[in-house]
Every structure is written in structure tokens, then in C-alpha cells.
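Here is the structure we will look at.
The complex appears here without one of its protein chains, the remainder shown in place.
Note that the chains are named A, B and C in the order they appear, and that numbering of residues resets to 1 at the start of each chain.
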Amino acid sequence: MRKCSLDSMNSVFAEIAKAATLYIPADRTDGAAVYTKWEEGVVWSNALNTVRSPKDFFFPQMENLMEFKTQGKNIEIIDTRSETEDFVVFGVRACDVKSFEILDRVFLSEPVDSYYAARRAHGVIISLACTRPSETCFCGTFGINPAEPAGDISVWKTETEVFFRSNTEKGAALMQKLEALTEECTEEAVDAQKEKISAVMKKLPLADLTTEGFGGGKTKELFDNPAWDELSQTCLGCGTCTFVCPTCQCYDIKDFNTGKGVIRYRCWDSCMYSEFTRMAHGNNRNSQKERFRQRFMHKLVYYPENNDGLFSCVGCGRCLAKCPISMNIVKVMKKIGGNNK
Amino acid sequence: MQVKEYKPLIVAFCCNWCSYAGADLAGNNRLAYPADVKIIRVPCSCRVNPMFVLRAFQRGADGVIICGCHPGDCHYTSGNYYTRRRMAALFSMLDYLGIEKERTRVEWVSAAEGAKFAATMNDFAEKVAALGENKRLEDLRCKK
Amino acid sequence: MQKITREQLIDKAVSLLENGTVEAVLGWGKGEFDYDVTPAVFKTADELKAGFVWNDFCGANFSKYLVAKTGKIEGKILVFLKPCDTYSFNQLLTEHRFDREKVYAVGIPCEGMADIAKVKAVCGEGISAINCDGEKIAVTTLYDDEPVMVDAKDVLAERCVNCKSKKHVAYDELLGEEGEVVDSARFDEVAKIEAMTPDERFAFWQNELSRCIRCNACRDACPACTCEKCVFDNPNSGVENKAPANSFEEKMFHIIRAFHVAGRCTDCGECSRVCPQNIPLHLLNRKFIKDINEFYGEYQAGAEVGSRAPLVDYTTGDIEPGEVFDRRDKNA
Partner (left out) sequence: MQRVGVFVCWCGSNIAGTVDVQAVSEALKNEPGVVFSTNYQYMCSQAGQDIIKDAIAEHKLTGIVVCSCSPRMHEATFRKTAAAAGLNPYMVEIANIREQCSWVHKDMLTGTEKAIILGKAAVAKVNLNAPLTPGESPVTKRALVIGGGIAGIQTALDIADAGFPVDIVEKKPTIGGKMAQLDKTFPTLDCAACILTPKMVDVAQNENIRIFSYSEVTEVKGFVGNFDVTIKKHARFVKEDICTGCGACTEKCPMKKVPNEFNLGMDNRSAIYIPFAQAVPKVATIDPNYCNMLKKGKCGLCAKVCAAGAIDYTQKDEYISEKYGAIVVATGFNPISMDKFDEFAYNQSKDVITSLEFERLTNAAGPTAGKLVRPSDGKHPHTIVFVQCVGSRCSACAEKGKEYCSKICCMYTAKHAMLTRDKYPDTEVYVFYIDVRTPGKNFDEFYRRAVEEYGVNYIKGMVGKVTPEGDKLKVQASDLIANKQLHIDADLVVLAAAIEPDKSARPLATMLTASMDTNDFFTEAHPKLRPVESPTAGVFLSGACQGPKDIPETVSQAGAAASKVIGLLAKDKLTGNPCVAHSNELMCNGCSSCERVCPYGAISYEDKEFRMPDRTTKIRRVAVVNPAVCQGCGACTVACPSGAMDLKGFASAQIIAEVDAICK
């Protein structure tokens, strides 16, 4: 483990940015924190987390897949991919780090999504331990320890100092570059902070939320639960929850005719949308209740069923904060499943 | 790199009864205006949806002009009155978003005003050309 | 800070349920946290007593729900309407979007709603309790021993800072005192943007709209956006997309969204309230309202049922689109 003073972080950022594009959480004009490309003058935000999740780096909202050009009646197909550059994402919280594992299982299993894979290969994740979780945090429910974030490098921050621990080869290689700016220290240095966080975790209002009653094999039990009607009755059908979610991974592939050719691109889609997975015959989930149910059944039942029990929610709390009507996965879990007993 | 002379692309929506006929009259009288002006015939100026205007800009138009019968002369009695309100609101909004107000225009051209049609198009094309390429409401995907 | 109490509302709802006037109640449901309020339908007195809340975070405008909810029940549904909600209520009635006979509207006074983001800007994350007490809001966090006292005025939601009316324009019954139409400064911000140079305006909106993630929350929460099929969801409309592909699409979406509600928008402010990216969407809607007022005379959508929206109306002497700018330049 290595450390540096909080004041010298700017030099650390500068050093990292020499070799790769660096993104750190910084405060935007509207006060919200977002990952911002670091350059001199960009200040590390004190916010607990960013509005948008870091999944954008690996699975952007919009990306062009290929282009077609028509010449007379011939069609030419053009691969528009360019070599992805190396980049570093700094300050990823434990919950969001966990989300990459969930996304990886989707995009990196056969057939591998080469667009996603290229970005994963080029990206280094520097995580950041939490110090002041919000009331909306419930990462503990999914076995995530905010004091022990994974990632290529884990970082702890105190009032005066910043501690680094590399976890992977990519991380170690990056730490090497920071040798001159940091000094060696023991793991115990962050113990006190870890303990403090565990104590806070127990006090969190959602600390006792469990996944009991959910998981693979629960489809029959939960699908026709009458509570879905009540839970979904005021859902507006917007895509806020899915678009701020670090684990939602649905996308649509569309063609855009530019007049000179066609761009085939993919963009995020939301299971909350009426046009989601629209087929020739129409939509297979016609009511908002069905769409609403799909989102939570996917996170809490279907995904774990196909992924060794891993839930596709990391408890980051973004949807709790952003849903226009304050309906969210916590309310769903409390209403149906084990928490309601 | 080859320097290409900049020519603005202008889409003109013309109502069938007055302005399209006015454009025909300009042609009959051989009153020249830039070839950059391309006319789309609509039954009435009130058929022009703001979405068409934005679509034209998206696809690379540098200016959009809507021509209809003079107020009071609408073939359908009141269509151009609606056009007038809709486009006043829309153009004011585009200006509010910082998009050059000279790129949009509504002009009333009667079937007898061939000269006015040509003069309007010359003037509009000149003003738009002076602004240069539409950069504020462009869709780069369509410009490649 | 609200003058009317939760108990008064529950009593009213229970009595209307029990005497058979209504079959269900559309109200605010209790959530996980004190500020966490979800619109909900209550069918029994017990449900109301257990789950109904009324506090400074009951911002949601229920009018839009009536479009869907009135079709689902046989009898009447009780809806609580804050003054600003009543305008949306009327506007929807003007557009025949729900059956007035199926609604029992109870007007309730509102002292303005709080914005939790503003509260958090003062107290930080980790809120464990919020207690509203007169003009002060006491916020207890996991990290402070003593509750932090916040002035209710300081955390008022943006739309409430510029409240346009404390008067209800529609109800079957009114609880508490009736207020007045407020002479608000709601157009000041629009005027400020208008006063910028075109370059500044462009930069301002480019920055604001670049944050759009096309989650459609603004549209889906908007009580004027009740289309059976929105053009932005319709693959045949030519404008449909699920992502803001680039700055053009960001602008187009918001221009068309605002244009489609121009003259119908009551300025309820839901769009900005729900935007997860804090885009001041109401400033687009207000621009249309301000223009309409200036061009065609003062018009408040929803002030009365059946009024003709300015963009489906005209006079023979209306301002020409070109004159709009001359007039603005003259005023400047």
C-alpha cells in the first residue's frame, strides 16, 4: 500500500494523465458530480457519487457500430471502429466497481461484444472507498463492502491523505508510475476508516434490506404476485431509473439514414419504454405493469438465475434519488419477497 | 485541400395557391434567383410542421423559408394565420437557443408577385450566405 | 410549513370513502425516507392511515394520472389538488382527456414544496429524518448529532420560488383558505437569457441541453404530454430516437417537446423537477408562455375550461414572425 498527501493529488492526476486520458468526478455547473476529463484546473469532487454511472465508459449511451454507403445500387459496408485509447477512471465507488462484473457477464460471455471488450481492455479503474454513505445506499444488501472497493487500484481518502493499493497487473503498472509521488505504508493505515464505515453501514436506514425471497428459480413465485399492480400503478414509464443505473445493459440497434449513407448505431434502451423490444407484431409487454415487473424481475430473478446467483443491482441508490415518483427497487424488495414477512 | 465555394442550401416551403404560383410567375418572367433555393410544394403554409423546418436544418439546410398567401387571402381562409402564430413562436424559440434568426423567415407572396418571390429569394439567399454554414443546428452525421 | 395537516386530508378522504362519494383516493404515499413520497392510490381508511403522507415533499402533480385512472374504476376517484395542479386539471379537461364526472377534486392550499436537492446541498448525504416545523425544517443526518435547521424558504423548489398562483381554479370542495393569483417574477430568468448575445444564449443552452440523457422523464411527468403515442416514441414520425444522438437531437427533442405543449403548458414545473440532470426545462416552456403573452395577450393555460389555446387561435392583426425580432430589439 502506498500513500500521498491529499494536497499532492493534483500531481498524481497530472502524472496519470500523461499516459492515458483520466476521468475524475468533478462538480458540474448545476452542482451535480460527473466524470470529467481531467486537465489542469479540474477539481476532484467531494460528492458521494456521480449522477451518471461509470458504465458510460465501457458501454456508452450511443455508439456507432458501422456504416453503409450506397453508390448507385451497390452497398459498401464500412467498419467505423477506431483503436480505443487507454483511459483511467478514477474515484469509482465500490458499488459501481461491482457493476462492471455484472456487465462483463453479459458482454464478455460468448459471443463477446467486441466494442465493449475493447474498452474494458483499455480502461483502468481506480476505485474509491466511501466515507459518508447516503441514506439511499444499500450496497450491503448485495454483499458489497464500501470500505473495500475492488478495481485495478483501490483508494482510500482521509482528511489529509490518500491511500493506494493495486489489485491487478494493470493497477500495479499504473502505481509504478506514481512511485515518485507516493510513499509506502502499511495496510493498517486505513483500518480505522474501514471500521468507521462498517459502523455507519449498520446505522443506514436500508441496512436490514435483504435479498431473501429473490434469486434464481423464483419466477413462478413472484411473477403473478398481486403487489406488482400496486407498485407499478403510478410509474410514469420514463427511463430515468434505467439510464442512471450502473447495471442496466439493454440497448437497441438502429439505422440512421444520413442521406449519404446509413449509420448503424446502438443506444441504450429501457425496458420501461413502450417501444422496448418492439417486434413486427408489436410489443410483447404492453402494459406499464409488465414493463415495470420486467425490470425488477430481471435484476432480482432472471439475471441471478443465469449468473450463479449474482443479482444485477449493486445498491448504489441512484434510482432512489432520481425516480420522478420515488418508486424503486427497495420498495419492490420490501413489498414482495422476504422483507415483507 | 480543395477550397469549395460556399453555397447555402435553402429549403422553401411554398403554398400551392399563392406562393408556388408566385414562383411559377417568377419563372414565366425569367426573374433569376439562386439555384440554392429548392421549393417544396405544400397545400397551404399551415401544412408546414416545425418538425419539417428542423428536419431541413438537420439534413444540412442553411436556411428555411416558408411562403404563403398574404394574410386574409388564404385559399383555406385561415391557414396562414395559424402559420403566422406557429412560426413566430418557433422562430423566437430558435433565436432564444442562440440560433441565427436570419436563417428562418416567413414571407407572404401572392400568385401575382413573381417579382417579389424572386427578390425575396435573392435577399434571403444573400443573408443566409452571409451567415455562412449552419453550425448551430447541424447534425454532423448528415454532413460527412 | 404546510398549513393544512395530514390528518385533515385523511379525515376528508376517509369520510368521502365511507359515504360512498368516491371509490379510491389518489394521494401521496409514504416511502422509505421522510422526503420520499410516491403517488399512490388508496382504497380504504386503513390504507390511508398507514400510508398517506402530506408534507413539504408532496410535489407530484396528480392531474395526469386522471387520464389513466378514471378509465379504470366504476365510481369516482378523489384527487387532492394543490393550486398549481388545478390548472393542469382544467387544461386536461379542456382537451377532453378525462371524465370530470369520475373525479372528486379536493383543493388544498400549498405553501410551497421543498427541493430535497437543495436540502442536501446544505446538510449533505445521509439524511435520517426531516421534520417540518413552521418556517424551519429540521434535518437529522447520520453524521451530525444535532439536527440541522434549514429555513424552509431557502430550500423551496424552483417552481415554488416563482409560484404563479395560490388560487385553485377547479375543485369540488376546498379545504383550508383560498389564495390569490400571485404576481410572480417567473419570467425574469427568461428575460435574462433573452438579454444575452446570441453566442451566449447558444453556449448557455448547448451546455444545459448537452446533459440530456433522453430518459423522457420531463415528457412523462408533464401533465400536458398525454399523447396516446408520442412522436418521439413513434418510429414513423421521423424524429423518434431513444438516445440524444448529438447536439442536434438534444435541441430538436426539447424544441419540439416545448412546442407541442406551447399554449397548453400551465407552467407547473414538473419537467424541471423530475429532470435527473437538472436541466432548467421550464425555461423553454416559459419562453413560449412569455412570447404568447407578449404577442397575443396574457394567457394562462388551464385558468378556465374550454378556453382556446393561443396556437390554435388567431386574429387577423397578429404580429408577423419577422416583426418579433424588431420588437425585441426595440425593447432592448
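Quick note on the criterion: a contact is a pair of C-beta atoms (placed from the backbone, for glycine too) under 8 Å apart; a residue touches a chain by one contact, two chains touch by 3 or more.
Just so it is clear, the structure is predicted and the values come from calculations on it, not from any experiment.
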{"item": "Left-out chain, listing which of the shown chains it touches", "value": "A, B, C"}
{"item": "Residue among C:Ser165, C:Thr226, C:Asn241 or C:Asn285 that touches the chain left out of view", "value": "C:Thr226"}
{"item": "Among C:Asn131, C:Asn207 or C:Ser237, the residue in touch with the chain that has been omitted", "value": "C:Ser237"}
{"item": "Where the unshown chain meets chain B, residue by residue", "value": "9, 11, 16, 20-21, 23-28, 30-33, 35, 38-44, 46-52, 55-56, 59-61, 72-73, 75-79, 82, 86, 118, 142"}
{"item": "Residues from chain C at the interface with the omitted partner, ascending", "value": "71, 94-97, 226-231, 234, 236-238, 260-261, 308-309, 311-313, 316"}
{"item": "Where the unshown chain meets chain A, residue by residue", "value": "72-73, 257, 259-260, 286-287"}
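Throughout what follows, only the chains that are shown with their structure count from here on.
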{"item": "Touch-based graph of the chains, sorted into line, ring, star, complete or other", "value": "complete"}
{"item": "Between A-B and B-C, the pair joined by more C-beta contacts", "value": "B-C"}
{"item": "Chain of greatest Cα-centre distance to chain A", "value": "B"}
{"item": "Euclidean distance of C-alpha centroids - chain A vs chain C, Å", "value": "30"}
{"item": "Rounded Å distance, chain B centre to chain C centre (Cα mean)", "value": "36"}
{"item": "Sequence positions of chain C contacting 2 or more other chains", "value": "245"}
{"item": "Where chain A touches two or more other chains, by residue", "value": "256"}
{"item": "Chain C-facing residues of chain B, complex", "value": "50-51, 54-55, 57-58, 71-72, 78, 81-82, 84-101, 104-106, 136-141"}
{"item": "Chain B residues within the chain A interface of the complex", "value": "59-60, 141-142, 144"}
{"item": "Sites on chain C touched by chain A in the complex", "value": "31-33, 36-41, 60, 65, 117, 121, 124-128, 142-143, 207, 211, 213-217, 219-221, 233, 235, 240-245, 270, 273-274, 276-278"}
